[in-house]
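Can you keep this structure in mind? I'll have questions shortly.
With one protein chain held back, the other chains of the complex are shown just where they sit.
Chain IDs A, B and C follow the sequence of writing; residue 1 opens each chain.
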Amino acid sequence: MIDAHGATVLKSSYVLLIALTISVLTGGVIFALLQTPAPQNIMYDLVQANIQQSGVTNPVTAVLLNFRAYDTFLEFAVFFCVSIASLPYLDPSVSDASHLETKDGPLFSLVKVLVPLTILLAGYTLWVGSFKPGGAFQAGALLAGCGLLLTLSNAGVTKMTGFWWRSIFSMSLIFFILVIGFSYLNTHTFLMYPTTLSGSLILFIEFAATFSVAATLYLCYLSVRGRVVQGSHRAG
Amino acid sequence: MPINLLFDGLLVVLILVLASGALFSTNIFNGIVLFISLGLAVSIAWVRLYAIDVAIAEVTIGAGLTGALLLGAWKRLEIKKSLHSSISNKETKND
Amino acid sequence: MQAELYSVCAVILFALGLIAFLVKHGVFHKVLALNVMGIGVFMLLLATSAFYPNAIDPLTHGMVLTGIVVAVAGSALALNLATQVDLPSQSDEITRHDKPD
Partner (left out) sequence: MINLIDLPLATASQILPLHILLPLLLAIICFLIKSSSIARWLSIATAIIHLLFAVLLVSLSVSQNGAVITYAIGGWEAPLGISLTLNTFSAIMLIMSATISLAITIYSGHYFKDVEQARRFWPLWWLLNTALCGIFLSGDLFNLYVMLELMGLSGVSLIAINKSQSAIKAAYQYLLVGLFGSLLFLFGVALIYREYGVLDLIMLAATVQGTLLTKCALGFMSLGLILKTALYPLHFWLPDAHASAPAPVSAALSALVLKGTFYILFMLWFSVLTPATTFLGASIIGAFGALAILWGSVKAFTTDRLKLLVAYSTVAQVGYLFILFPLMYQYPTKTLGAAAYFIVAHACAKAAMFMAVGNIQKMAGHDEIKRLSGIASHMPLSIFIFGIASISLMGLPPTGGFIAKWIMFDSALESKQWWWIIFLVVGGLLSASYLFRVLNLAFTTPTIEQEMYVSSSAEVGLLSALVLAVITIVIGLNAMWILDVIDIGLATATLGAGK
């Protein structure tokens, strides 16, 4: 039915039937959508009224890490799950000397400039998230991109199953739980930060999350790319 | 106002064309490249919809990293396929 | 008007992804289709908040950010598993053609 590499082709009559059915459905949904008036906009006022207590001035960060921090917490759990699932597929010999680029190649000199710049940019994105657009996910993605550049240029890759790597993968959740515990002692409510500290606590979580997100995304890339077999690009 | 709307309209058409190109192209590599361009076009749409945070995330994660993952997997499968076919060629020769 | 335009585009994107997911085979097309469906949903959410350009609802932005990150996690796992599956060998190919589908 669903095959990873399947090249089987459905009969064109089925394709036509599926396309027709979905088109009719789509028409119905669009018709219903255009009939419906705009929803009441209660959230804007609510966010504006409470943003003073959230500790940050960027409303999106306030939503992600304060008002609906529970969702973000679980999203970190999703990422954590993916990192556990991907770890066993990581080939330990992933960094063998089979790569296309040598240390003198043009890519390497580009990387030498790009990597520190990306790290700086990631740090800026993380820090700016509390009052302007930006935040942990964007910064984490930038960091992961940085790791990706390093891999492309054949810089060394460490074994990612060690204890320190594992603690980086779970760092976002650990810091989050620490913050939850600390706040609980003060406010006696799950996930309610003490108002005076909330800004720094949010930054604390985002800081950890950046590394976890970056490490997980990087791990995903490495495990998906797998090991480039010696001399294979010649054979292919 | 109409010029903005015209821009939005063109952007929507571009997005739909890129999406159908990415989904229904027979060549996988072209599909992936079109998908990455779709991500970039969509992030312009996010800016138009007043969501700059989301636009940054879309460029870095949606287009950038998903694209890198797709390309990495594609390359791996290509290599696997070529190895596979060379092995089966050898087998038939031996027979 | 802008919000409506993008809502309609969102639904069409979702439908395109839906068709491609059901019709196309192979991991890349499936993952691309899922991602396009996701983009459709995100566009619908953001278009909803664009009804009030002067009072943007940040909840939708939060949801879309969460959604994008969850989508990339799912795609990564799918690609990961698909690259672990061995290619169908010659004999598999033959048996598959014999099977009445």
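The rule is short, and it goes like this: a contact is a pair of C-beta atoms (placed from the backbone, for glycine too) under 8 Å apart; a residue touches a chain by one contact, two chains touch by 3 or more.
If you're wondering where the values come from, they're calculated on a predicted model, not measured in any experiment.
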Among the chains in view, which touch the chain not shown?
-> A, C
Hidden partner interface residues of chain A, rising order = 1-2, 4, 28-29, 31-33, 35-36, 39-43, 46-47, 50, 66-71, 74-75, 77-78, 80-82, 84-85, 87-88, 163, 166-167, 169-170, 173-174, 177, 180, 187-193
Name, in rising order, the residues on chain C that touch the hidden chain in the full complex.
-> 7, 14, 21, 27, 30, 34, 37-38, 40-41, 44-45, 48, 57, 59-60, 63, 66-67, 70, 73-74, 77-78, 81-82, 84-86
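In this text, only the chains that are shown with their structure count from here on.
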Determine which of the two chain pairs, A-B or B-C, is joined by the larger number of C-beta pairs in contact.
-> B-C
Centre-of-Cα separation between chain B and chain A, whole angstrom = 18
Rounded to the nearest whole Å, what is the centre-to-centre distance of chain B and chain C, using the mean of the C-alpha atoms as each centre?
-> 11
Residue numbers of chain C (touch at least two other chains) | 12, 19, 26-27, 56, 61, 65, 68-69, 72, 76, 79, 82-83, 87
In chain B, the residues touching two or more other chains are 53, 57, 61, 65, 69, 72-73, 76-77, 81
Chain C touches which residues of chain A in the complex?
-> 2-10, 15, 18-19, 22-23, 25-26, 29-30, 33-34, 38-39, 41, 43-45, 47, 59-60, 62-64, 67-68, 71-72, 75, 78-79, 81-82, 85-86, 89, 135, 137, 213, 216-217, 220-221, 223-224, 226
Write out the stretch or stretches of chain B touching chain A in their complex.
-> 52-53, 56-57, 60-61, 64-65, 68-69, 72-73, 75-79, 81-83, 86
In their shared complex, chain C is touched by residues of chain B numbered 4-5, 8-9, 12, 15-16, 19-20, 22-24, 28, 31-32, 35, 38, 42, 45-46, 48-51, 53-54, 57-58, 61-62, 65-66, 69-70, 72-74, 76-77, 80-81, 84, 88
